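Just one protein chain is left out here, and the rest sit where they should.
So that you can tell them apart, the chains are marked A and B in the order they are listed, and the count of residues begins at 1 in each.
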Amino acid sequence: MSADGNGPMLRTEGLAKTFTLHLQGGLRLPVLRRVDLDVHPGECVALAGPSGAGKSTLLRSLYGNYRAEAGRILVRHDGAIVDIASALPRTVVGVRARTLGYVSQFLRVVPRVPAIDIVAQAARGIPYDEARTRAASWLTRLNIPARLQNLPPATFSGGEQQRVNLARGFIGCHPILLLDEPTASLDNDNRDIVIGMIREAKEAGVAIVGIFHDAAVRESVADRLYHVTPLQDAA
Amino acid sequence: MSAEADTLLAARGLGHGFGAIRALVDVGLDLWPGEVLAVVGESGSGKTTLLNVLSGRMQPESGVVWYRDPAGALHDVYQMSRPALRALHRSDWGFVHQNPRDNLRMRVSAGGNVGERLMAQGARNYASIRAEAIDWLTQVEIDADRVDDMPHTFSGGMLQRLQIARTLVTKPRLVFMDEPTGGLDVSVQARLLDLIRTLVARLHIAVVLVTHDLSVSRLLADRIVVMQRGRVVETGLTDQVLDDPQHPYTQLLVSSVLQA
Partner (left out) sequence: MQGYNFAYLDERTKRMIRRAVLKAVAIPGHQIPFGSREMPLPFGWGTGGLQVTAAVLGPEDVLKVIDQGADDTTNAVSLRRFFALTAGVATTTHTRDATVIQTRHRIPETALREDQIIVYQVPQPEPLSKLEPSRAETRQMHALAEYGLMHVKLYEDITRFGQVSISYDYPVMVNGRYLMAPSPIPAFDNPKMDMMPALQLFGAGREKRIYAVPPYTRVRSLDFEDHPFRLTRAPHACTLCGATDSYLDEVVTDDRGGRMFVCSDTDYCEERRAAAEAAA
C-alpha cells in the first residue's frame, strides 16, 4: 500500500478483536480474527455475514471506535499512511476529521442543537454560512423539510433521525466512508435516495465499507462482499 | 525532559497525598492546543487534586508540570515566580469553578465582572471595556441589557455563563474546568454544555475538564483520562474508552450509567 497514487485507501492486516468482560469474571469473547481487507477508491465493499458475526465490530474497529487487539488498520491520510490501531489518539482525531467518515446506525442526539447545525458542523473547512446552505440541501434531498431542519432531532422518528445522520456523514466529503446499516429504518423512497448518494460518492472516488442488511441495496452499490464469519469458541 | 513538540501542557510523575491518602500516584498526561481532555472518576479518584496540581494551584509532592507559553517556550509551572503564575492565571489560563460564586464578585455588576481581567491587564478606556463586556455577555447568551445588573439577580445557569464570559475575555489558550455543569438543572446543563462546546471549538481553546458525568465527557472531550484511587487506569479517545472500555474499572463505570 502506498501513500499516494493508486492502491487501496484502506487496508487491514491481521486485524483481530476480542472483548474481555471483566464484570463477567474476565469472560473473553473473540469476534474478529485475521481480518485482511483492502478497499480502493471508488469501490464499495459490503460486509456480509449472519447477525452477531462481528460486522459492526469490524466497522467500528476500522473507525477506531473499538480498539484492535492485534493487526494493523492502514489508512491513506494527508499524504502518509496511518495505522489506526496504533496511532496516537490525536492522530485518529485528525484522520476522522479529514479522511475517514462514519455513519453509525443510530443518531446520537445532542440536546438543543438543530438538525441543520448538526449537519453543518460536520462540514469541514468551509465558512459557517456555506456549511449551513450545504446542510440544508443535503437534508432536503433526504426529505427532511425546512420546517424540521431548524428543530433538534430528539423528537424525530427513527427514520428521520437516521436521515440526519446520513446527511452528517456525507457532507464531510471524506475519501473513506464507513456505513453501518444506512437504510435500516428508511422507506423505499428514501432508500433509493441513499443508494443514489452512495453511487455518487463512488463516482467521486470515495472508498466505502458498508453493512447493508437490505439485499436490494447491497446489490445496487456493492462491488465486492467481504464475509465476516462468526467465531464459535468462547474461552 | 520531554514534553513532545507542540504540547501545550504536559505532566509527568505527579504524586501527592493528604496524610495517608494517596491522591495522585504517578500521573502523567499531555495536552495539545485546541484539545479537550476529560478527566473522569468517582469521588476520591483524585481528579480534582489533579486539576489543582495542573493549574498551578497546588504544588505536588513529586512530579512536574510543564506549560508552553505563547512564544513557544516551555516552563516548569512550579518553578515560575508567583507574579508570573498569577499573571498567567489572569491572561493565558482560565479556571471555571463548579460554583460560579467562587469566581465572581457578587457585588460588582456583570459588566464589571467581565471587564475586570481586562482592567487588570491595563485596559483604561471605559467605553471599550464596556463594549467588550457586552459582546461577551451576548456570546454566552446573557441579554446585553443585563450588563449593569448585579450577579445576585442571576439564576445559577446565568451565573455559570457569566463566569465563563469572565474567564474567556482575555482569550486564554487553556481553560481548566471543574464540573462546570454540576448542580445545575438538566435543561440548564444542556444549554451550558452546548455553549461550552461551541465556544471551545470556535476559539480553539484547550480544556482540561474534570467531571464525574460520562455523558458530559462524551459530548465535550476528544480524549478522556479515567482515574481510580489516584491512578490513571485508562486513557484514549473518548468514544473508544466509553464504547470499548478495556480496564475493569472503566467497564464498571460505563456499565453503571443509567440511560434515560
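Everything that follows uses one rule, which is that a residue touches a chain if its C-beta (ideal position, glycine included) is under 8 Å from a C-beta of that chain, and two chains touch if they have at least 3 such contacts.
Computed from a prediction, not measured in an experiment: that's the story for all the values here.
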Next on the checklist: One chain isn't displayed here. Which of the visible ones does it touch?
Outcome noted: B
Checklist entry - Looking at the whole complex, which of B:R117, B:R191 or B:R223 touches the chain that is not displayed? => result B:R117
Next on the checklist: Looking at the full complex, which residue from B:V64, B:V108 or B:L252 touches the chain that isn't shown here?
Outcome noted: B:V108
Checklist entry - Touching the missing chain, which residues of subunit B? => result 82-83, 86-87, 90, 105, 108-109, 111-112, 115-117, 119-121, 124-127, 129-130, 148
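Quick note on the criterion: only the chains that are shown with their structure count from here on.
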Checklist entry - Counting in whole Å, what is the centre-to-centre distance of subunit A and subunit B, each centre being its mean C-alpha position? => result 32
Checklist entry - Which part of subunit A faces subunit B closely enough to touch in the complex? => result 19-23, 60, 64-67, 89-90, 92-93, 110-113
Checklist outcome for this item: In the complex, the residues of subunit B that touch subunit A are 32, 35, 190-191, 193-194, 219, 222-223, 236-237, 239-240, 243-244, 246-248, 251-252, 255
